[in-house]
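Written out below as structure tokens is the structure these notes cover.
In this view, the complex is presented without one of its protein chains, the others remaining in place.
Up next, chain A:
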Amino acid sequence: MAKSARPRAANPRSSAPKPAAVAASVPDVSAALSSPVEDDATFALRSLQQAHANNKRYDASDAELLKFYEQMVLIRRFEEKAGQLYGLGLIGGFCHLYIGQEAVAVGLQSALNEGHDSVITGYRDHGHMLAYGIDPKVIMAELTGRGAGISRGKGGSMHMFSTEHKFYGGHGIVGAQVSLGAGLAFAHKYREDGGVCMAYFGDGAANQGQVYETFNMAALWKLPIVFVVENNGYAMGTAVKRGSAETHFYRRGTAFRIPGMPVNGMDVLEVRQAAEVALEYVRGGNGPVLMELNTYRYRGHSMSDPAKYRSREEVQEMRDKHDPIEGAKQELLKRGVSEDAIKDIDKKIRQQVAQAADFAESSPEPDMAELYTDVLVETY
């Protein structure tokens, strides 16, 4: 085995000697056959993890932290309202709430250039849109299936898209968005616009084959993409350890020479700092990074899931001890930001969400002719 093909620094066990019998009888041809790859010194498999470990939390100004808090509260209240409207029968179909995971989208996307860097995700997509500044009204109106919805009522909760914001969906087939993300990243590279793609997927989605096809291509072509596994512990009713042989998802890029980073996804400042490290690497033209954001969804998988596969205590423990919004609030108070300033934000968000709900309830149903439009760019 060629020494240069092995990340010695990254994997201390790689220098273990081969069994003598094998080494003696089999000529080592791998060096001759494998293409030359960078030597160990440039192979940054663990360097990002290290860099993040050395400096875990983002040094946010009070204004920045207030903004993070506001965005997280917006997502939480929006999702709570969506849950209520679902309960009232105003929203139908599948509706997957992001409650508990707010710090992930907010921490990561606050480090992106909104409208320049691309974002793509699965069906649990409301939070990523809100964190990217998309108007809550048109999102809520899509949930209620109205003509004013962001997809004109044709897509619903799982299928939303905004070219202006470079938010590329909103995808219902688990794992599909990861390959799509590679294409988005490729386009940034072609255009040389300095943009990156952030492609989100779940711990369950991480077991789809196309994820690994994409990892290989992205590393091979040094695409500017950040792969984000939102590890919330469950894929529907399947706990991570029951569906995954390697439950440390950040390690899953190793075979493709993609550096990984485990991140506490319940602390917005830790998330943001990790994003800084990852983005510096990706924007530097070094290829992809794989981030694992450890987080938790408080609600069931979708509105129809009673979540009986986990204990109430488990959920309560996360809510009580790790809530990202409460954490940010305590941090703000500790810094001396006034309780009133925080309450003002809460009030403002409540109004904003109430307005979005009013809009979503009162705007008209799609025109029947919409059934036949938008099948193609052209009509036939």
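By our rule, contacts are C-beta pairs under 8 Å (C-beta built on N, C-alpha and C of every residue); 3 or more make two chains touch, one makes a residue touch a chain; residues count from 1.
Note that contacts and distances are computed from a predicted model.
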item: Record-based protein name (UniProt) of the chain missing from this complex, from "DNA repair protein RecO", "D-methionine transport system permease protein", "1,2-phenylacetyl-CoA epoxidase subunit PaaD" or "Alpha-ketoacid dehydrogenase subunit beta"; value: "Alpha-ketoacid dehydrogenase subunit beta"
item: Which residue of A:46, A:159 or A:222 touches the chain not shown here; value: A:159
item: Contact partner of the left-out chain, one of A:56, A:116, A:242 or A:321; value: A:242
item: Touching the absent chain when the full complex is considered, from A:63, A:88 or A:368; value: A:368
item: Selected from A:184, A:205 or A:360 as touching the chain missing from the view; value: A:205
item: Residue numbers in chain A that touch the chain omitted from display; value: 92-94, 145-146, 151, 153-156, 158-159, 171-175, 204-205, 207-209, 234-239, 242-244, 308-311, 314, 365-366, 368, 370-372, 375
